[in-house]
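Provided herewith is a single structure, encoded as structure tokens, for subsequent inquiry.
All protein chains of the complex are present and in place, except for one that has been dropped.
Order as written gives the chain letters A and B; numbering starts at 1 within each chain.
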Amino acid sequence: MIASVVLLLVAGFLPASSGAEMAPEDRRSGYEFMSAQTRAMQDDEAANPATLWLLDGEALWIRKDGRADVSCAHCHGDAATTMKGVAARYPSFDPKLERPLDLEQRINACRTDAQQAAPFAFESRELLALTTYIARQSRGLLIQINVDARLQPFLDRGRNAFERRQGQLNISCAQCHDQYWGRKLAGNPIPQAHPTGYPLYRLEWQSVGSLQRRLRNCLAGVRAAPYPFGAPELVELELYLMWRARGMKIETPAVRP
Amino acid sequence: MSTRREFLLAAGALVLTVRPNTSHATTAAMQEAIRKVVGDAQINRGKVKLDLPPLIDNGNVVALSVSVESPMTPTDYVKAIHVFNEKNPQPNIVSVQLGPRAGRASVSTRIRLADSQTVTAIAQLADGSFWQTSQDVIVTIAACAEEIS
Partner (left out) sequence: MARAVVTVPPRAKRGEIIEIRTLVGHRMETGFRHDNLGRSIARDILTQFVCTYNGTEICRAELFPAISANPLFTFTTIAVESGTLEFKWTGDNNFVLNETASITVE
């Protein structure tokens, strides 16, 4: 509440979006803006609450489901091997649907196509657990989004969404996260908004949540109507953010304030 | 139409629509909670070490460690550690029963703090004495009063 009032006051003084992207060497993970205690929570699996979701994800990976009565492991074997690197290159282009899918949508596509099971609801415990488990297999690897001609228009739309002013507070993502990162907003440092650790345990949520949940919170924060979960606008924004964070390490499951 | 009257009416309406504060424990409530545990005994200062970050990312999850200087022998040990606060809706945070089997009087957990405030830890020793220490913390994003997002 206080944050949005401060944003309102600050928004009036911010220059119009300049579209200037930050230099690659200036990029820093949200990890570096946290206190030592919160970092310790992320680093120690025994203390990271997301471990509970990881264990659930591990159980779901080997659970048979759907009319086909097969588990993820049936096709994909040992996740530590087969899922290594996957989260680092998502969102990725789906040739059948001719648009990018994020990891959550990819998992649900597998459920409906291969397992012939109902898709998990967005932000459900199962979907978060499975996404966290799969993304964890890329921990430590560098984000690698390869943009070809097919993906370019979606990336451009994501970039436009990031750079244009929106909401009643009329601020763009770029203004806070490209220009004003590191400065304080209502007493807390503004991070650069690199989605290196999703799904992550957010102290504010006291739960693991997805990048889309965080983006919806951001949109509500500038008083814009948040897109529904799974909306193409959110996937495009995810794609742009991951591309913007290319070369940075995956930290899933991260902890953030 | 009197602008002064209009202003007073508007101001009155504003006051009525402002939500009252969530009730929170006062220092008095904390003192009462402490008395329930300690009774009339005198509380000494010292022996207890409270580890709380002075500036907190988010009041929903604050790392807390309490340790007490004690040899933890069968005759000289820490029986219990109690932690209190003064501004959450409730004064108690946690109460831990230990014994000589602990080896060390040292516990950690993660707590919620609803405001910048003073946290107090009290150790109860086997000989019946009580020891306390307090620490002030600054909380920018509060727990307990946040609505669901």
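Going forward, a contact is a pair of C-beta atoms (placed from the backbone, for glycine too) under 8 Å apart; a residue touches a chain by one contact, two chains touch by 3 or more.
Everything numeric here is computed off the predicted structure, so don't read it as measured data.
Participant: With the full complex in mind, choose from A:Ala59, A:Cys75 or A:Ala118 the residue touching the hidden chain.
Facilitator: Checking each option in A:Ala59, A:Cys75 or A:Ala118, the one touching the absent chain turns out to be A:Ala59.
Participant: If you put the missing chain back, which residues of chain B would it touch?
Facilitator: 22, 60-62, 85, 88-90, 92-99, 101-104, 106-113, 143-148
Participant: What chain A residues would touch the chain not displayed?
Facilitator: Looking at chain A, the ones touching the missing chain are residues 46-47, 49, 51-56, 59, 125, 206-207.
The rule is simple: only the chains that are shown with their structure count from here on.
Participant: Report the inter-centroid distance (CA atoms only) between chain A and chain B in whole Å.
Facilitator: From the centre of chain A to the centre of chain B is 35 Å.
Participant: Over in the complex, which chain B residues touch chain A? Could you list them?
Facilitator: These residues of chain B touch chain A: 53, 55-58, 60-63, 140-141, 146, 149.
Participant: Mind pulling up the chain A residues that touch chain B in the complex?
Facilitator: 34-38, 40-41, 186-188, 203-206, 217, 220, 257
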